[in-house]
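Here the complex is missing one protein chain, while the rest keep their positions.
Residue numbering begins at 1 within each chain, and the chains themselves are lettered A and B in the order written.
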Amino acid sequence: MKKYVAKRILTAAFTLLVILLVLFILMQLMPGSPFNDEKLNDSQRAMLYAKYGLDQPIYIQFFRYVGNMLHGDLGVSYKISRNTPISQLIQTRLPISLFIGGFAVSIGAVAGLILGLIAALKHDTIWDSIATVISVIGVSVPSYVFALALSYTLGFRLQWFPMLYTVQKSMGSSVLPSISLSMFTMASIARFTRTEMIEVLGSDYMLLAESKGISGFSLIFRHALRNALIPIITVLAPLVVDLMTGSLVVEKIFAIPGVGSLLVNAIQSNDYNVVISLSFIYSALYIIIMLVVDILYGIIDPRIRLAKKGD
Amino acid sequence: MRKEKLAVALLTVSALALGLVGFGTAASAEALPTDLNIMLETPVESLDPQIATDGTSFEVIADFTDGLMQMDADGQAVEALAETYDISEDGLTYTFHLRDASWSNGDPVTAADFVFAWQRAVDPDVASEYSYMLSDIGQVVNAAEIIAGEKDKSELGVTAVDDKTLEVKLNVPVSYFLSLMYFPTFYPVNQAFYESVGDTFGTSPDTILSNGAFIMDSYEPATTAFHLTKNDSYWDADRVQLSGLNYQVIQDSQQALMSYQAGTLDTTLVNGEQVDQVKEDPEFQTIGAGYLWYVSPNMAGVPELANVNIRLAMSQAINRVSITEDVLKDGSIPTYTAVPLQFSAGPDGSDFSADQEKYTDVCADNAENAATLWAAGLEELGISELSLDMVVDADDAPQKVAQVLKEQWETTLPGLTVNIVVEPKKQRVEDMQNGDFQLGLTRWGPDYADPMTYLGMWITDNNNNYGLWSNADYDAIIAECTTGDLCTDPEGRWARMYDAEKIVMDEAVIYPLYTQANAEMMSSKVTGVEFHPVALNRVYKNAVKAE
Partner (left out) sequence: MDKTAVSAETYVPVDSDFRLKNNADEIALDANFAAQGFWRDVFIRYVRKTSAVIGFFLIVIIGIMAIIGPGMNEYTYSGQELSQKNLAPRIPGIEKTGIFDGSETMSTTTGSKKVNHYEENGLDDVYYWFGSDMFGRDIWTRTWEGARVSLIIAIAAAVIDMLIGMSYGLISGYYGGKTDIIMQRCLEVANGIPRLVVVTLLLLVLQPGMVTIVIALMLTEWIGMSRIARAEMLKLKEQEFVLASRTLGAGSFFIIFKEILPNIIGPIITQVMFSIPTAIFTEAFLSFVGLGIPVPQCSLGSLISEGFNSFTTHPYQIIPPIVVMALLMLSFNLVADGLREALDPKMKEM
């Protein structure tokens, strides 16, 4: 097991290095430049390129960047906030995005599990249809429409929650953005829970458990849900990363100083270092979470557990 | 069972815990009821006066920094840190006498602070985007050579005669030089402080030094909310009545209006769609923003657009009134001149572009005339159909305007097809600068209160002369007005600039569309906010908010 984990970590590191290289190449392909404001002339541009080392061949830029990164230096922003070190730019933004993303995933996972369970237990009844419709509305109405609708009703009309994110009231003002973000997670989790539960409920060992006289709550939560969880986690894991980094639309509406809107701004203004750093953090999060999931499998997989217990 | 729960919890809730780290780091400046709550559409890009380039950053920098001069309510330059000034008879030497003012760390503001800042502005290592304010526009001695790397920055024509006296030497007399002094690129920087904070200058309250009406007390780069408090040691502190400024960046206009209605904002921008909702509200107002929106045809790259009849036809086929009244609805003014309205006052105090009917024969909303010219143009070219691509920014307003333009052109000019190509602004600018476009919808904001900020664009080989138009007569007139004989003759120069504008209009070098205005809500409790189309769009230090 240790050897396996070590090997996985090593390949993950190598993958990340390749991703970084690909990102560098993509930046080169990107049309436009961070320094093409209407008011700049050619010689000023050349000067800026030289100042930031962008006139160097790409492989030199790459190795220099990797070298700096090992010292924890992610470079400076060229456009969004000129000359600001990226680490300073994201140190307050990343926790906010992670918090709202984590909040959204928690809401979505819980609501999705409940919906999925109802749909599976009352399979092919009106409850199933209602749960399906709710979860499909969750995936088919874009989160920005949800966000504005929530803000208008719960924020503006009823004044239950603040309409805009503020650092002072970070808990209360995270509620609306998190709910708007959680819709998609909820719908996906509900769908997968339903499918997996239906399959599990129809399996022989459930029949066995039932015939042993186990019933109700215990049957569903101790026996069925546990087995359904594995595929659900597989779906949940990448969603976690997506939500934590890709909430730009909701960030824009609730004025959240997160990383999603930063990434879009950076892409559209050719702020190379910001794009590379944020993408890299995204990839690293993604790969780490996938790694954790792989290892978690070992913990959750009932076959392994049962073998250990000798049940 | 506990173990699985733990595992799931690990995945989902660890994020939650992670998120909690880093909270509480933000300074929580308490907003007072007499603080003005201001909405911004875009975050601040930089608080370094020599690096900043956008209106939002300028506005905020001016909240906490004063220059030699400032704008009065009408946009005229009046003394700020300069108590008095002398101009030599030949108009080439300006001597500013500084008043007693201090930085927020207690240091006095000295002439050396200006010398340091101005040298930064032209220093190739700093690479200030607005360095041309000192060279091409300000005509400060040696600025151009220093920017080009030919001379050392110490040779810049600005010297600190003593702590309180600053002397500036110019290459040629510049009639609007005093009005440049309120432009943030010319603001002072305290050298000792700058060197103590190094690269982090202007990125947090600790690395920002104030000599102005307010002091920054919470700020992070590209943040969505920040706060400034009144500076009690400001030289003009008696006139500042607000207790502070509370900025909130809101990119979604509907959220902004709801926040305004809920009372969390004292002022906010509204977009065209929302004007219907607010136009009967007494708190609604429209403010000229100075920007000229225009279409630039690529005359060098597209042979058909080299034909002047085709260009004139396209310009006259546009129904500008419909664009401003039916689509934008934010108070923008249809514009039929190459220089937009309401930003440049001449020697007699009148607006350069007050007369919008000066060029009616070549630029008007005249579909009939357009069709005739179009037919003539097509015949000269020997074609019956023409298909053109128009690049536009991926923002809301340009896309709306582009769709209307397409429809107007295609219905008025038979045989014309226009395809809209939407691109992020950075790429659109790049494409236009490389000549890789056919038609481009673009805008230009005035850098200083003189028509030359527009007319200077269309000289041969200028970077922003996207259509690569070239006219020797035009170049000669512009040279005469900027560095030639007319420098010392304001009336003559003014009249001559109309000659230049006429050439641009006669040849339809650009198709002017409208002068942009902003539709805003301003709480009735607030008075005294000053709006300007040039340099500093909003000035708050004279504002009053009733409790």
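Convention: contacts are C-beta pairs under 8 Å (C-beta built on N, C-alpha and C of every residue); 3 or more make two chains touch, one makes a residue touch a chain.
Predicted model only: the values in this text are computed from it and were never measured.
Asker: Of the listed residues A:47, A:100 or A:287, which contacts the missing chain in the full complex?
Answerer: The single option touching the absent chain is A:287.
Asker: Which of these, B:424, B:467 or B:512, touches the one chain of the complex that we don't see?
Answerer: Residue touching the absent chain, from the options given: B:424.
Asker: Pick from A:46, A:60, A:133 or A:208: which residue touches the chain that isn't shown?
Answerer: A:133
Asker: So which bits of chain A touch the chain we can't see?
Answerer: Considering the whole complex, chain A reaches the absent chain at 11, 14-16, 18-19, 22-23, 26, 29-32, 123-124, 129, 132-133, 136-137, 139-142, 144-145, 148-149, 152, 191, 195, 198-199, 202, 245-246, 248-249, 263-264, 267-268, 275, 278-279, 282-283, 286-287.
Asker: Can you name the residues of chain B that touch the chain not displayed here?
Answerer: 253-254, 257-258, 261, 271-274, 276-278, 280-281, 283-284, 322, 326-327, 394-396, 399-400, 402-404, 406-407, 419-424, 427, 521
In this text, only the chains that are shown with their structure count from here on.
Asker: Centre to centre, by mean C-alpha position, how many angstrom separate chain A and chain B?
Answerer: Chain centres of chain A and chain B, defined by C-alpha means, are spaced 37 Å apart.
Asker: Note which residues of chain B are touching chain A in the complex, please.
Answerer: 1, 3-4, 7-8, 10-16, 18-23, 25-26, 28, 43-46, 48, 51, 53, 124-125, 127, 129-132, 147-149, 199-200, 203, 220-225, 248-252, 254-255, 258-259, 261-262, 264, 394, 424-427, 429-431, 433, 442, 444, 447, 463-464
Asker: Of all residues in chain A, which touch chain B in the complex?
Answerer: 31-44, 47-48, 51, 76-77, 79-85, 88-89, 91-92, 94-96, 98-103, 105-106, 109, 148, 151-152, 155-156, 159, 163-168, 170, 222, 226, 229, 233, 236-237, 240, 244, 252-257, 261-262, 267-270, 289, 292-293, 296, 299-300, 305
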